[in-house]
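Removed: one protein chain of the complex. Kept in place: all other protein chains.
This part shows subunit A:
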Amino acid sequence: MPHTHPETELHNPQSAKPPLDPHLKALENEAIHIFREVAAEFERPVMLYSIGKDSSVLLHLARKAFYPGRVPFPLLHVNTGWKFQEMIAFRDEMVEKYDLDLVVHTNPRGATENITPFSHGSALYTDIMKTEALRQALDAGRYDAAFGGARRDEEASRAKERIYSFRTPDHRWDPRNQRPELWNIYNGMVRKGESVRAFPLSNWTEVDIWRYIQAEEIPIVPLYFAEKRPIVERDGMMILAEDPRLELLPGETKREEVIRFRTLGCFPLTGAIRSRATTLDDIISELETATVSERQGRAIDRDQAGSMEKKKREGYF
């Protein structure tokens, strides 16, 4: 039994949590190892923080990795301007509570050219407000490593990602020519201008994320829990209808439904699900019997075949 600690763990008096099971413990250890390795090898690391559940787990692991010190790199939030309002409030609360450095970047084209998910369509909008914005922010900060919360179980091209994913100076990913990655020895050597995207959650699945959030009592945005909320049905998706910028199209009506979100992005592009899950227990049992995948509710994956791979090649996370 290599990974058990019979009677070896003495709890802090302030913590009443039982020890993690070996499965989650192994994933946690791996992620902490990656965090420390990147922080030690790169000059200017940054952590992408998108305020979703994976980001919340990522942040928690970062705090664990560097304890008792503080997180030794800034968090970068690429704000499209179309996030759920609750997400922004939650972000500011976390930054305050955990004494974090936060960098927020919005592509200036958004305001000057009035780019919205409605006016430009989801593909172009994502390209400008997320991919281009991310590249701007990474260049501005001269970051040579960026942590992301991507998991290989999310999508077919994600499954091909290395834990250290090498990028050229113009942020391109070449999936056909990735560096071999053996054991847990990561090659962090880059030239000036080149960078690495590091993915500590690569080997986690959606259920692992939720079980870890439960076990570690990690705070998450309340939108993940079911509640009666105003929605509009559009393109087969239930969109949250609380932002005044959402204009109803002819034939659309606003109504209230008990819903929650399985994944959070920009509110006009993220579909809610009907759910009665109001606790973490509910969410986990809902997931364990779910018949559709997590990304089913994300419009941007469906723009065209190989959509995610194409976006990733161009610098999307």
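Convention: a contact is a pair of C-beta atoms (placed from the backbone, for glycine too) under 8 Å apart; a residue touches a chain by one contact, two chains touch by 3 or more; residues count from 1.
Simple rule for what comes next: contacts and distances are computed from a predicted model.
S.K.: For the chain not present in this complex, what protein name does its UniProt entry give, out of "Sulfate adenylyltransferase subunit 1", "Pyruvate dehydrogenase complex E1 component subunit beta", "Carbohydrate ABC transporter membrane protein 1 (CUT1 family)" or "Cytochrome (Ubi)quinol oxidase subunit III"?
M.R.: Going by its UniProt entry, the chain not pictured is "Sulfate adenylyltransferase subunit 1".
S.K.: From the list A:Thr106, A:Gln136 or A:Asn203, pick the residue that touches the absent chain.
M.R.: Going through A:Thr106, A:Gln136 or A:Asn203 one by one, A:Asn203 is the residue touching the chain not shown.
S.K.: Which residues does subunit A use to touch the chain missing from this display?
M.R.: Considering the whole complex, subunit A reaches the absent chain at 2-3, 5, 8-12, 15, 17, 19, 21-26, 28-29, 32-33, 36-37, 39-40, 63-70, 152-153, 155-160, 175-176, 178-185, 187, 189-191, 202-203, 205, 211, 288-293, 296, 305-306, 309-310.
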